[in-house]
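Below: one structure, written as structure tokens.
All protein chains but one are shown at their positions in the complex.
Right, chain A next:
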């Protein structure tokens, strides 16, 4: 199944063609998610909330994502914060894709403390707040699609949303894990490593994608309101796609080992700094530790070419 959703290409691989009813459910879930959470739509919930201000219940997805954001916010000492939307818009990454920074410095990113009440799943924001769930949103949607597939009885699949993916079941060659290349951020024909993926998810983040001018890209340090500069790309393997997505963002601000410590369920993290060799933690991964990857291959599980 191939389709476009939330600004990226999706590809779902299953042993047999999916029933149309399952495809329809997936399409509906993707559309619904976009309608709730996209700051690029005038008619989305987060756009309306930012325009009006107020308190809303955020639903299951919102609760899962915003709870994780609270963990990220604490772990990164405030660097990861879903309220960076206004700073991104100031820098040019807005709904109209202006891609030209406004003059002057953006207003400081508001603190995340007290914004989301985890116990009641209520989100309270002031008028003008631009919520950006970019650090976890795509991963959450990959997990939602995976849940639809599981509920529909699918035992083996790969959900690939433009390079962030979740896998279940045996790999294409039977018991071997899915072999996933870590794409070189500066040369899409090359890889900086390869990992074996089974019953897990991987996410990638790079600052030269979704970059619109020198030094301007989508990974913002909420403490400064400016894009980060020390790391050019990250990858993370985790139990769920949302966790992998979150870990790949956290890895811009924390050493790989600390990302593993801060987020339960993250198996491995690989970081490409602006200078110096690759750094990683958690490789070889759980599959290797259990002796699961016994396939004779030129590359061992979770190798990085540093």
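Here, contacts are C-beta pairs under 8 Å (C-beta built on N, C-alpha and C of every residue); 3 or more make two chains touch, one makes a residue touch a chain; residues count from 1.
Please note the rule applied: contacts and distances are computed from a predicted model.
Name of the non-displayed chain as stated in its UniProt record, restricted to "FMN-binding domain-containing protein", "ABC transporter permease subunit", "Phosphate-specific transport system accessory protein PhoU" or "RNA polymerase subunit sigma": "FMN-binding domain-containing protein". The chain that is not drawn here is touched, among residues A:14, A:129, A:154 or A:205, by A:205.
Those residues of chain A that touch the chain absent from the view are 4, 7-9, 40, 97, 99, 158, 160, 162-165, 171-172, 178-192, 194-195, 197, 202-206, 209-212, 214, 233, 235, 272, 274-278, 297-299, 305-306.
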